[in-house]
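Take a look at the structure set out below.
Moving on, here comes subunit A:
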Amino acid sequence: MDGVTATGVRADARIVARADGRGGTALPVLDSDGPLALRRTRADGARAKVMLVGAMSGPLGGDRFSLTASVAEGARLHIGSAAATLALPGQTKDEARYDVRLDVADGAELHWLPEQLISARGSDLKVTTRAELAAGARLVLREEQVLGRAGEEPGRLTSRLTVRVAGRTVLDQELASGPGAPGGWDGPAVLAGHRAVGQLVVVRPEFAEHPVEARPLGECAALIPLAGPAVLVSAVAPDALRLRRLLDEAIAPFNGT
Partner candidate 1 sequence: MHLDHTHSGPAAVSADAHRPDGTRRALRIGLGGPVGSGKTATVAALCRALRDELSLAVVTNDIYTREDAEFLLREAVLPPERITAVETGACPHTAIRDDISANLEAVEDLEEAVGPLDLILVESGGDNLTATFSKGLVDAQIFVIDVAGGDDIPRKGGPGVTTADLLVVNKTDLAPYVGSDLARMAADAKAQRAELPVVFQSLRADGGVAEVARWVRERLAAWTA
Partner candidate 2 sequence: MARAALLVLADGRFPAGGHAHSGGAEAAVKAGRITSAASLEDFCRGRLHTAGLVAGALAAAAVLGVDPAELDAAADARTPSPALRAAARRLGRQLLRAARAGWPSPELDALAREFPKGAHQPVVLGLAARAAGLGPDDAAYCAAYESVSGPATATVRLLSLDPFDATGALARLAPELDRVADRAVEAARRAAAEGTDALPAASGPLLEVGAQWHAAWPVRLFAS
């Protein structure tokens, strides 16, 4: 952590996972930084597990957070979080930023499954999540946004998710919501009053040869094969609980590997 600046907190956390040569995964780098505290938890077979624990409440106006995870060839890493991340208004009017960068090498696997991001009233956060995968990499990535705490107006949230496989972008989506977002964000083309929105991405090399078939999951969610070896579950729901249920059901056929 570079410390608390005049405009906010800057924190950069880093994780590097590497095959330990004995069938497991080592974590030669596990750098927490201020509010981005990382804890290694009990491994799940060959898969190392890291929890992101909120040492402070997370991004306030003006804060700059970044998290970088790099999974080297043959390593398997699971990253979760202990609780939801809450975007809050800060001392300054500046937007907060949270940039997540995930790199997965050939034969490596990453599960990036944090809890929800909640956009509290008056907050202003810009999130970018960028996953860069080698051709033979595997990924399960979930992101969920909840617009406002219970009964609360949401803050402003802009979230961009980019997934690249072998140098080719297979998914690039940005969602802007809350006061000051471009018009129509809560209207019938975008969220239609839903307060929880999520995406779940699964990338596997074998999808290139055995593409998954598209499946609508009602009018508010769908399982979608992307233009590349990846599938996306996209969903909107009235609340976080129902969103998670939708995503869990959709992902069930891909669990266990």
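If you want to know what made the cut, all candidates are chains of the complex that A comes from, given by their letters.
Heads up, the rule we're going with is that a contact is a pair of C-beta atoms (placed from the backbone, for glycine too) under 8 Å apart; a residue touches a chain by one contact, two chains touch by 3 or more; residues count from 1.
Every value quoted in this text rests on a predicted model; they were computed, and no experiment measured them.
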### Given options 1 or 2, the chain of this complex that touches subunit A
2
### Message
Give the list of subunit A residues in touch with candidate 2 in this complex.
### Response
160, 162, 168-176, 182-185, 187-192, 197, 214-216, 218-222, 224-227, 232, 234-236
